[in-house]
Structures are given as structure tokens and as C-alpha cells.
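Heads up, one of the protein chains got dropped from this complex, but the rest are sitting where they should.
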Amino acid sequence: LEEPLIFEIGKAEVTGVDLPKIDPAVPTRLAGLHRDDAIGLVGLTEPETVRHYTRLSRQNYGIDLGFFPLGSCTMKHNPRLNEKMARLPGFADIHPLAPQNSVQGALQVIDELATWLKTLTGMPAVAMSPKAGAHGELCGILAIRAAHTAAGNPREVVLVPESAHGTNPATAAFAGYRVEDIPATPEGRVNVAELKARLGPDVAAVMITNPNTCGLFEKDFREIADAVHEAGGYVYCDGANFNAIVGRVRPGDLGVDAMHINLHKTFSTPHGGGGPGSGPVVFSEALAPYAPLPFVKQDDAGEYYLVEEEHREERGPTFGRMTAFHGQMGMFTRALTYMLSHGADGLKQVAEDAVLNANYILRSLEDLLHAPFADSGPCMHEALFGDKDFGGDLSTLDLAKALIDEGYHPMTVYFPLVVHGAMLVEPTETESKASIDQFIEAFRSVAQRALDGDQSMKQAPYYAPRRRLDETAAARKPKLAWSEPEE
Amino acid sequence: LEEPLIFEIGKAEVTGVDLPKIDPAVPTRLAGLHRDDAIGLVGLTEPETVRHYTRLSRQNYGIDLGFFPLGSCTMKHNPRLNEKMARLPGFADIHPLAPQNSVQGALQVIDELATWLKTLTGMPAVAMSPKAGAHGELCGILAIRAAHTAAGNPREVVLVPESAHGTNPATAAFAGYRVEDIPATPEGRVNVAELKARLGPDVAAVMITNPNTCGLFEKDFREIADAVHEAGGYVYCDGANFNAIVGRVRPGDLGVDAMHINLHKTFSTPHGGGGPGSGPVVFSEALAPYAPLPFVKQDDAGEYYLVEEEHREERGPTFGRMTAFHGQMGMFTRALTYMLSHGADGLKQVAEDAVLNANYILRSLEDLLHAPFADSGPCMHEALFGDKDFGGDLSTLDLAKALIDEGYHPMTVYFPLVVHGAMLVEPTETESKASIDQFIEAFRSVAQRALDGDQSMKQAPYYAPRRRLDETAAARKPKLAWSEPEE
Amino acid sequence: MRYLPLTDTDRGDMLAKIGAGSIDDLFVDVPEIARLDGPIRDLPMHASEMAVERHMKARANKNLAAGDAPFFLGAGAYRHHIPASVDTVIQRGEFLTAYTPYQPEIAQGTLQMLFEFQTQVARLYGCAVANASLYDGSTACWEAVAMAGRVTKRNRAVLSGALHPHYAQVVKTMAQFTGDTIADSAPAIQTEPDLDGLTARIDDETACVVVQYPDILGRISDLSKVADAAHAKGALLIVVNTEPVALGAIMSPGEMGADIVVGEGQSIGVGLQFGGPYLGLFAVRDPKHVRQMPGRLCGETTDAEGKRGFVLTLSTREQHIRREKATSNICTNSGLCALAFSVHMTLLGEKGMRELAAENHRLACLAADRLEKVPGVKLLNTSFFNEFTLMLDGKPAREIVRELADRGVLGGVSLGRLYPGIEALEHALLVAVTETTTEDDIETLANELERIVMEPAQ
Partner (left out) sequence: MRYLPLTDTDRGDMLAKIGAGSIDDLFVDVPEIARLDGPIRDLPMHASEMAVERHMKARANKNLAAGDAPFFLGAGAYRHHIPASVDTVIQRGEFLTAYTPYQPEIAQGTLQMLFEFQTQVARLYGCAVANASLYDGSTACWEAVAMAGRVTKRNRAVLSGALHPHYAQVVKTMAQFTGDTIADSAPAIQTEPDLDGLTARIDDETACVVVQYPDILGRISDLSKVADAAHAKGALLIVVNTEPVALGAIMSPGEMGADIVVGEGQSIGVGLQFGGPYLGLFAVRDPKHVRQMPGRLCGETTDAEGKRGFVLTLSTREQHIRREKATSNICTNSGLCALAFSVHMTLLGEKGMRELAAENHRLACLAADRLEKVPGVKLLNTSFFNEFTLMLDGKPAREIVRELADRGVLGGVSLGRLYPGIEALEHALLVAVTETTTEDDIETLANELERIVMEPAQ
């Protein structure tokens, strides 16, 4: 059964909530601006609503259903205790502007989470308010620009490796920087010599992902950082892949000045089909003064309070405010719950198991599939393959869609751009060996078909809720809202 | 992907809970009866557990997924507010033997629910402890036997219509009665004349379902009740179909002495794949003194307390205790939440919409399918059809399985026994007209195929998680527990 | 009406299709005398979610939740920590809103779960086969007695005095109607249960002996000799367990020779819920007794394509087929509670179950040692798992429990409440300790007990 749209089954006169009838005789104080025309909404009763969304949900794939090897996205299990804790009324039902004496426990949670993040990264400060990873990146780059500006010159260029996430150049450009690529070595790491050669007084910062998007640890990171600092620049580390090293390596020890942390990737907050995220940013001493408002402090009496615009002394030369309130509290409670559950020992194990699983996949597939950096040493938490030797005119996309028919969500495809037809497989630490073995078997089978040029793959998926969707048509003549069918 | 058994993927050394390691040095006081051999359990971590059960769940059909027209089972929507209320710690996390001064709110809920049930049925008393409908039936019959016994003679026979639920005769037999059938009239109701003729000093009670399992209201119920009372017997009404009349008809006005109420059928507690149920029993003045222990009373100071064995005065000539504690509290909170939500007006509407939907189905299918009692007047909350004129050697079962391929749970089949190849369709009040129209269309299509003798139906279902399962083999050589495969 | 999808327009259209003038026309068969002229009086009208929530919360807030107090109640219902994922699973609509799996092709989720559940229960109990659950421990206990009657064709049951009194009452209530003879007694306050006295009561008419393990006073004893004595007379041994967690530490009833093992499964996954719904567990040691078992059974089979699948089986025992000849009148099981139990048990596994049991026992030993030190308090038990009996000086235990509750401590279950009127038991207090009990809780109870026990009786 196909599930219709709510607008096709709902009715304007139907509602799933019981509210008092409107008494038109009661005077209003709406400045005469009554909404007289129909809004155009439709309602469903609760039985219909629950059924509609339950049916829709069954057209989705989620971690709860199976292995989700999306490289760089770190789709790990979302513990249900996190969900339960986030729903405690003492967290879920408090107002962001509530008098601070009435929300001490909430401010304490923010402070505790900040302490965990600082300790795990070995960094002295953290900005909690960024709403997602990309927002965190922005926060980091804005702090860098503010620091340079305070020193007299914002500088002009940000260096970004070719293999970076698209958000890196987008963020740097937003902050008014020109983006220049850093080339990669054949083994998949930043070319240190070329990077060093490019450094100079016009370079504001380098943005490097470590472990990088080829799945490798940038072994020369510290050397790069020292050179950047030498040249008066700052080092931004994209923390998307922090999961590979959490509890084992502290970015602060590598010379990082700013790094955002995607709470959903490393600390298991649910991805929710596209957010909400949360992207706290840790800062070095040099950048800490420029961190955005508000942040939580404890006064001498042990009472927590928010440092905001009005605290002229404590706020320092902050670059300002990035969002209305003080961050993604609902994600903070989940992340802190996760951290407390794992502890220092468990988080170390997280990184180790994530890396172990990825290497196991790499070594179980490298005989069959082109693995461009297989000889560059162990991979970190993800294994990268390319589409070399695919038969016919089959592409990575075809393999991905064929994998859907095997019951799996595909890996990340065509990223990083430095590898042709890239396939980035990230198992995470929450998969069992049995699950990974089963995936390897399925993956080998579709990979073999791709190498053999099995043309039937071009029509895959066959067994998904939908066959391949026409994305070109969607973009050519966008239909972005439902409208009543014409008679 | 097929989902393996936990015993095939779990391991003895794996666990999804973190508990302190066992210190073998700590002395125990277990009388030396240590469990040394392996229990034989296996564990899964939380990610594996959530995935296992999520995947299993997707092999199930539930009301949340679609129309569930199981006649006599009243599969209505389960409101989520009920679930939320039942989980309030003040209800979910209290002990049955907690000091009664610490659980006044819980006892009040039981009392309030009792008041609703008494008011809705027009009966003076209610026993809350029965654990399910069949347990409630037992409660009613035991009260009847206790009353007769107190009057000097338990009597011997209970009269039950042919169309009754199997639990009716099973219950009567359990209580030591001989069961005799009451014949039906051609129009699907109890044959009053024959019933009256059978009455006498050996008849302890009649058990009648009203509305009956043919979906008809027993119009002569009051006349029957009067005759039974005249003959010194009691009238037990099976309340399975109370949903058809709730809020519109009070069984007390019809002369009922005892009636159980399935909270899940009429008051929307979830069926949960086979329970838990809850089966409170309302009683007439005559039977009330024999009701089981415990029950809730309020003292002069307004404090609630449980009347138990020790209250020799108040407990009266009770027949005893049916279960350890005081009933299905978790179901009481849900049912009361439902009642408060609907109110007197909403419950009346429930009955009316349930009956309206059933009649709509009856009249939309009677041209095509044999509807044995279509001429007996309006049906109540369910519509009954037979397999007359099916082509080939197709049966009701084949139609049911073909309906699965249309995306529906089948209706009740082969019940009541009085109709050949019976198909009992109960839509309930929580289906929309659109949903019912869609079902009628699908049902007409498979019915037409059955009439045409479409042999492909004998293999249905084709598109379910499983094809037809071999129930005979299962019963012949029962395998009721997993065992390690032999090497 | 948020749960009723029909609009007035729909209703009009449908009545027209039916050929009825009004909804009243569909109720013409209701006799005049029973027709109401409007919504039933004396009941409120429909209310919003918000209003209903306020109403229910006001009641919930009048109760002292176990989690909000030092808590030591047991006596057949135990508070354990339930992992958050258990509730996630049982709230899946496909489990929550499914019916009994009579259409197995679209109910494999429930059926496979039941098969796994049966296996878990059978293994925990040391038995060959378990059923898909019954209402609760007490009704399961009666079903076991009834089954023993069917197996042995005898009708006398001997109950241990240390069987939960509610269970004994249920058995006696039912036996009134079936004509079975029940021999029982109150428990004697002594360190060891009187098993010799019990075996002495077994005669050639005895269908079964029913013993609780650990017993109502928390005592643990080797039941092998009871099994031998019963078997020697052709009777069955029924062992009742109300705390399944114990079986992670102590020998299973099956290993000791029990023929039928029944119990309450509430401890694992289900929660307290003021007494219900709970989960009746039922297993038999010898597979030959399977066809005499009450309740639903799930069995393995194959589908038309040869794939493994599961179905309800042996339903010829049941009322919907056998009608008055059924083995029991039971219709539903406790499906959703069985699911909760099975999920929690899967999370525990062998390792977790053993650690959970060890932790319960460790804390119980700690508590016993501490409470024994309170002046006026004596520990009865030499053996126990996570529950033991204290003898208190001064006021009756029942009063002490009430006073503790007034002070925010849920201190245990008094035997005076369980056995009202039996003077010998008036000063006994049952104290249960689980992994949810903290050392602070124990200290609080010790201090409060000290204060109250030492108070002069009024």
C-alpha cells in the first residue's frame, strides 16, 4: 500500500486534538488582523496520524534496522538511556530564559559536558552554543578571524586540503577568506612540503581533518601545526572524525587551535534523519578569549551563571553571539549520558574498536577492490576504496544501489573527491564481528558483480520502497510543496 | 535478511548491562546451592538487542500499520496518552504491598475506574482483580456458583448458545457445571422458546454474549433474563462485545447479573500480541456479596483501603481470591485515561461509530458475499459473512491469506461456528471512512476471486514475511525450545 | 474527538448507503426499556489530553514511588533496574498493537520472540519446555496444581507453609470449585523450613507438593529430597519461584527434580506496577507432560518455501478448539510482558544474569549484617538470596511499616499484613534488597528502624 500525503487524506474540519470551541463573541485584541482566509492546513485524528507516520517510517532505513556504513558520518548506535535522560522534565521542560537560580542543574550539565570535552581534547576552552558541526566550524573560523583582526590584520587566505568536507571551504569563504587547496601526497596525506612553502603572512589558518577523510591519521600534524604557528596562523582541525581517536589521542597535544566536535558522531546523539546536530568547539589559549557568548561560569559561591553581553569584564573580546540561546541542551544531556556510560576506559575502547573494525574491513576487501591507500599503513575508523576496474560502464553509484538490495544502507560515495569513484566505509564500534562479516560477504558479492560488469546493477535497487528516483527532473522543475490537484 | 534467533547470535560472555564483576572471594549465604552449571542463556549488547527486536517487530502486523478487522477482538487504536500515563512513576513504580498510606492515589484510580464501570453498565458492584476476559468469566461463574451454593444447591447446568466464545463452555466446565447448548434461530439469535423450555431448578445460569457473536443485538435479552431469574438462575453476559453499546445501553437495564469487560476491547488498552488483558466483572445486587477479594473501599475519613481476607465483616461471603494482588493496575490507568478522554458523550459516539462502520461494511459487501443474517436487521459492531458459493475448493482460509497480500490483517475466520466458513469483520470506531472504503475495495476484489475459484489463492500469502506455515508439522513433532544444533 | 475519524459528513453518507435515517435506526433491536436518551448521566464529558493528564498526574503524585524513597519491599514483587531499551522495544507499534498471532505469516515478530522467551524460561528453570506465559505467578501456581491433577488423576495438593499466602489463597479458592483437597498451613518462624514435616504429609492420594523457592521467608533449601519423596508416592513436585533473579545464583528447580516449575517473571523487565500486569511463567521438566500444559505454546515449523517459521501449536488443548474440554479456560497470555522479560533477559545474558544475582546477594548480605546490628532486631535466616526475615521487638511490624512510610521509607513487608491474625508472625518483617538499593538506603532503614523499634509502644 502506498502512503498518501496528509493533504490527500486529511481534512480541514478534522483534528487530532481536543480544544475548546471558538466563541466568536469573545472580543479579541489582535489589532484587527484576523486571519480570515483558510490557512490551508489539514488535520488527522490520532489513529490516522500514528498510522501515517508509522507507515512512512517503514520506508526509512536506520541504524536500528541494520549496518549503516556511511563513511565520515559515524552512524553508531544511539543508546536509549540517552533518550530517556533527555526527556526528564528537569531538562526537557525548562525555559532558556528561566531565572538562573531555577536551572542550576541544567547549567551544571553544560559545565560538566564542557569539562569532559576539554579533558578529552586536552584543550583549555570550549564554546558550547554552535548548533551543528558546520556551525561549529563557523565558530572556529570566526574566532580565528577575530583573533587576527584584534592583532591588526584579519589576513586573507585559508588553506584547505583537497580531501576536505565541503563545509570547510564554504565556512572559510563565509568568513571572508579566500580558499586555497593544499595538495595531497600519493599516500593520501597532506603534502607537508607544499603546505609549508605556501605559509606566509597572508595565511590566516589551515583547516585539516584528522584523521583525514581518506581514513588516515595525519602523522605530520604536529609538524604542520608548528609551522603554521611559526607563520602566525592558526590550525583548525575538523573534528568530524574524532571518533577514531577519542580517549586515545588529545588534539591539544597535536597543536590544534580550534576543533568542532559533532556530538552525534562521537557521542551518539541520534542523527534523526538530518539533525538536529550539535557542534561544540574547543579552543586553544590563543583563541579562547574570542569564543562566542553565552558561556557558563561558576561564581565563588559555586552558583552557575551565564556569561552574556552584559558581563563586560568576563566576556572578553568575544566575537559575539551565534544563536539565540545557549546551545543544543537536548543533545548535551544525551552526550553527557553517553560519556558517563563509557567513562575514560570505554571511550578509549570506542576508538580502538572503531579502528579495528575499519581495518578488518579494509583487509577483507583489498584483494578484490581497489584500495588506493591500503599501503599507507593502517587506516583509522574508515576504509576507502575506488571504482577502478569496474566492468561495463558501472559506477560506484550502481554498486551503492545494488547494496541496498542486499539489505544495507550504502557507504559514502564519491567522497573524498581525491579518489575516483570513492567508496568510504565506516563501520563504527557498535557493530559486532558477525554483522561485519555478513556485510563483507554481501559487499564482496556486489563488488564482484561490479567488476564483472553485471548490467542489471544499473537498474538497482529492485527491492527498496522505491526504484531509482529521477533527481534531475526534481531539480529541473522543482515541486517543493503540495498543491491541490487541478480538476 | 532473515533474523536469526538470539541463541544463534548471542554469546554467554556478552552482556548488554554493566554490572560489577563477581568477586568469588565474597562469602554467600545460599545454603550451598550454587548454580554451577551453565544456565544456557546468551547475551547481546544493546545495539544488537535493539536491532534484533526492531527487525523482528517488522515481521508483525499491528493496528499502527493498518486496518485490523478481527471480529470479536475489537482491535481499536491504542492512544499514546494512555501509555504515557501508565508510565508515570507514581503508577508504574509502586509496590502492590506498599503501605496503603503511601498509595492513596493508586487506590483512588482503582475506585474511579470502578465507578466508571458501574455507571456505564448500570450495575451496583464490580470486581477489579480478574487478569483478563476469560479470568473475568471465571470470576462471574464462580460468583454464581458461590451464590447458588450459599442458597443450598450449586445446581448443575449452564446454558450456552452455540455461537458462544470457546471460553464460555470452558469456564462453565471449570466451575464444575455441565454445559448445554442453546440453539439459535435462523435469524442468528438465541431461540427464546427453546431456552425457556430448558429452564428449571438444575440450571444455574445462562451465558449469553450480547451483542452476540453473529453481530446481532439479542432483542429478547430482557425477556430471557426475566425467565432465567424466574427459574432461580443467573444471567451471565459475555461483555466481549460491549464496545457496540458502551455509553448507549446499560447491561444492568437488561437484567444482567454478571458481565466481564475486556479493557483492551472497549477501553483501548493495547493487546500487545496476546495480552496482558484485564477483565473486571460487574455484578448485580444478588451476586455482589460473592465478589472476590481484594477490593477498594473508602473509610469515613476518605482514606482508601483494600478489603482483604482479614476484614471479616466487610468482605462478606466472598468466594475468595483469584490472583495474588489487586488486578492489572497498568491496564486500569490506561483504561481510565481513555474514559476520561472520551467522557460520556465520546463513549456513546464510540458505540455509534463502531456500529455505523460495521453496517456500512455489511451493506457494501452483501451483494457479493453470503451474509447469513443480513436480513435480521442492522448488525451491531461486526458484520458476518459465510463462504457459500466459493469456487473451486477455496475456503475462508484462502480468502484470509489472500487478504494478507492486499496489505490487511484478515478478519476472524471460522467463528462463530454456526456459520459455514464464517468471516467476522469488525472495523471498530477508530477507522476512517477512507480506510474502510479502501478495505471494502480490497475485500471485494479477493471475494470475487474466491467466488471465481482463483486457485492461486490457495498458495497465498505471497508477499508476507512468510508463506503459509505448516501448522500440522509443528503439532505433530513439537519443537518448543531452541537447542544447540547437533554437529 | 481526537480518536474518532468519522466526520458528520461521513456519517451522513454512510447512513445513506446503509439506508438508515439516523444512527438510532441501527439500534432498533435494543428494547425500549434499555434505550438512553443521551450520554449517560453522572459522568463527565470528553476532555483534552492536557486535562486528562492533569487528572491522572494529580493521582500519581499522591503515591510514594519506589524510586523516590529507600525501598525494601518484596514478598513476590521486586524492584529491579530495567534497561531503557526494554521500553523502546515494547513501545514499537508492531509489538504493542498486534493481536494474538493467529495469522502466523504476519506475526513472526511476536512468534519468534515467544519461541526465544520459552527457551529462556525453560533454561532458567532447568526445564525442557516452557509455555508462552500465563497471567501471573499466583494463577500459574493454580494451573500447575490443576495440571498435576490431570497428570496423576488425583486431587489432593499439599502446599508448603512457606508458599506465598496469596498463592495459597488462589489455589484454595479455585479448589473450592473443582473439589480438590488442599493441605496447607502458615509458615513456622524458624531458621530452616520444615521439609520433613512437608514430606510427611505426602500420601498416595497426593497429586502434588507445592514448595516455594526461595520461600516466603527468603529461605533457600535443597528440594531434592522433597522431589524424591513426592516421586516415591507418585506425586509431582511443583516448585514456585517469585524471584527469577535468584536463579542466576542458585540451583534451578529442574535440577533438583521439580516436575513443574512456575513463577512470577515480573522481576525481569516488567516492573512493579502496583501488582499488574505481571508475568506467569510455567515450565515442565519432562517433555512428555507438554500436552497437559495450560496456556499457549509457540513451536517451530517451516513455511511453504521451506523457511523456518513459528506458529502457535498444540492448540487442541485450548478452549477455542476444545471448548468445555480445554485444559484451562485461559485465553490470553501476557504477551507484552513476556516481550519485556525476553528483551531484558537478552540484554542480561548468562553473564549479566549471574552478575545481577551476585550483586543482589552481595547487597542483601550487607543489609542483613547492618540491620542485625540494630538493637531489638534479629535476623531469622541463615540462608537467603535477596530477601530475609527480621524479627522486631516492640510494636507489631505492621505498625512499624506504616510509620516508616510516614517518614518516607518503604521499609519492607510485614508478615502481619500477609498473615493477619496469626500472632506468631506479627513481629516479623520481610526485607528485600536488590541492585537498586544503595548503601545509604540501608543506613537510612537501619537508623529509622532503630528509632521506631526502641520507641515505647503507645
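A, B and C are the chain letters, set down in written order, and residue numbers restart from 1 in every chain.
By definition in this document, a residue touches a chain if its C-beta (ideal position, glycine included) is under 8 Å from a C-beta of that chain, and two chains touch if they have at least 3 such contacts.
As the structure is a prediction and not an experimental result, all values here were calculated from the model.
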**Complete:** Contact set (omitted chain vs shown chains) is A, B, C
**Fill in**
Missing-chain contact among A:D300, A:E313, A:D345 or A:D393 belongs to A:D345
**Residue in contact with the excluded chain [from A:A291, A:M322 or A:L384]** = A:M322
**Item:** Where the missing chain touches subunit B, by residue
**Value:** 11, 13-19, 44-48, 50, 54, 79-81, 83-84
**Where the unshown chain meets subunit C, residue by residue** = 2, 48-50, 53, 81, 83-84, 88, 91-93, 347, 435-436
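In the analysis below, only the chains that are shown with their structure count from here on.
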**Request:** Tell me, please, which two chains come out on top when C-beta pairs in contact are counted per chain pair.
**Result:** B-C
**Item:** Between subunit A and subunit B, centroid-to-centroid distance (C-alpha), Å
**Value:** 48
**Prompt:** In angstrom, rounded to a whole number, how far apart do the mean CA points of subunit B and subunit C lie?
**Reply:** 20
**Request:** Specify, in ascending order, the residues of subunit C that touch 2 or more different other chains.
**Result:** 1-5, 46-47, 49, 83, 85, 87-88, 93
**Complete:** Within subunit A, the set of residues that touch 2 or more other chains is 18, 45-48, 50, 54, 79-80
